[in-house]
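Only a single protein chain was left out; the remaining protein chains are all shown in position.
Then we have chain A:
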Amino acid sequence: FYFFHGFYEEDKLVGSLATMPTNERIKAIQKMPETMKKKREIRNKVVKEITKKSRHRSTQLPCCMQCLQGRVVSFRRFGNSLSEYFRLLWVWHKTLKIIGAEFGTSVLSYFIFLKWLLTFNIFSFLINFSFITIPQFVAAEPNSLSFTGLELFTGAGYFQQTVLYYGFYTNATIGKIENGPSYNMQLAYIFTIGIYFVICFLILLFSIAKSFCRNFINPQAYSGNASKLLCTWDFNITNEKAVKLKQKNLSTQIKEGLTEVNREVLNFSVTERVVRIVIHLFSWVASLGTAVAACAGVYFLSINNLKLFVEGHRNDLESQAAMLVLPVVTSLLNAFIPFFYSWLGHLERFQTPGHQIYITITRNMVLKISIVGILCYYWLNIVAASESQCWETLVGQDIYRLVLVDFIFCLLGSFFGEFLRRIIGTTVWVSLGLPEFDIGRNVLDLIYAQTLTWIGILFSPLLPGIQMISFAIVFYVKKVSLMMNCQPPRKVWRTAQMATSFMFLLFFPSFLGVLSVIGVTVWRLKPSEECGPFRGLSSMYAAVSEWIKILENYTGSKWVVWIYYNLITSELFFFILSSLVLIITYLYWQIIEGRKTM
């Protein structure tokens, strides 16, 4: 009886599999938790069932059956081998696997994040180069300046009159052929950059939503201990040392967890609590004060910088070197103040190490955001209003120097922080041991560099190309440094939550900040009179509004004009859109709350 029951179940399964489309059927077979032998049997039965069915259907053409079957099979084989070649495009796949095996998934998440940011830059470089730079080459003016080697560092000099900066681009409509199609540079510039940011926004939004969906832990239902035991073993690790470390870590955690249960929650006396609050307040005041001081320093230095540039147009070595002072000071501040913050973090005794990590990361984030913010304020309010000839190129040069010096400091940081530290830790001061890879700090550096690049796209369209090269070099340097110098992390990081918070940090302060800066530049600021694609207009956006006015005269494009006036520039539309989004968000939130209680 039991046999027949089993056969009946299997027949039902085979029948249901035979009715599915091919892709779903293959996925369903792959997902079955059976042995290979069983799966192969079921698969062969399904294939027989399908050929039986199709034979029944096409009894009119018996001779074509064989060749049709053969063609379908060979087409599928072709598709499979094509997908194999696509896997070759999984650049660095092997490297990432090795890193994950030796150091665990938390360090791997840094490298995956770096690779993800690299694709943003590659995409931006490709579209900027094809739509903005190549047409510009056609209408290029000759470059009268001479090239000295120093330009690579300062970005000024010879580079000022190349496609690297905004100022070089023409505002004309490029048309080489008489009465042929022409290329409107103004529209191309603003639309390329606009569409790039819209696509970035959508990609970031969807990545965060997907990540949140998968990784959001309902804190009430999170059964700490059971999951900790059965779910935190990282099966990816194959390095013996890493395995031993992880085991030791888990045993320490379990012991701590047990002693916590046996002990009551520490009741601090009133004086102790007051002392703790005072220490917390003091460290917050100290960290915010340092950030404010750093910003003030950067601001005064940059004003000095501007004076230097506007007054003295000397191209000698001294003034060129003086231009590098601002980026170097900014990078030094970014490199050394975090040490002060982690020392503060050790001073305050937090209740859990997780608290300490998050608060330190928050403080570092505040520092970096304030520095970028003060620089943007300086660029948009002071440089744009100054009497220099081409303020956009000035801003582009500043950003170029900042990006370059940041890259150099990143390499130096890797050298000193990891290489020298390992040498010290193994020979001179052995108790220190090997360094660990500081994930939080490195990720914040990446986000800072990417923020600068995004701000700089408007002023220097080829900047993503430079950042692309720098990220690729950083990947290799960090990988080599990691393998040679570091040990696997001792702390336990909640990897999935961490990856989500990286993307969140990238989106919220960084990307939205960049969008507001670009928005202010495009809508409010007056472009320079003598250079760039928007010379003579009242704002960069005026190019679009003028184009729409021209379009009004053509009957064929009335729909574009209609969309522009009624959707893009009308406040009613945005009001309706925002209310819809709010209503949908509220409904989703209620659904999630409802599911929680079930």
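Heads up, the rule we're going with is that a residue touches a chain if its C-beta (ideal position, glycine included) is under 8 Å from a C-beta of that chain, and two chains touch if they have at least 3 such contacts; residues count from 1.
Note that in this section contacts and distances are computed from a predicted model.
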{"item": "Hidden subunit of the complex - UniProt protein name among \"Anti-silencing function 1B histone chaperone\", \"Septin\", \"Serine/threonine-protein phosphatase 2A 55 kDa regulatory subunit B\" or \"CIB3 protein\"", "value": "\"CIB3 protein\""}
{"item": "Selected residue (touches chain absent from view) among A:12, A:77 or A:346", "value": "A:77"}
{"item": "Identified contact with the non-displayed chain, of A:127, A:174, A:187 or A:243", "value": "A:243"}
{"item": "Contacting the left-out chain in the complete assembly, out of A:31, A:56, A:94 or A:349", "value": "A:31"}
{"item": "Residues of chain A (touch criterion as defined above) contacting the omitted chain", "value": "26, 29-31, 33, 35-37, 39-40, 43-44, 73, 76-78, 80-81, 83-84, 87, 105, 214-218, 221-223, 225-227, 229-240, 243-244, 247-248, 250-251, 254-255, 257-258, 261, 494-497"}
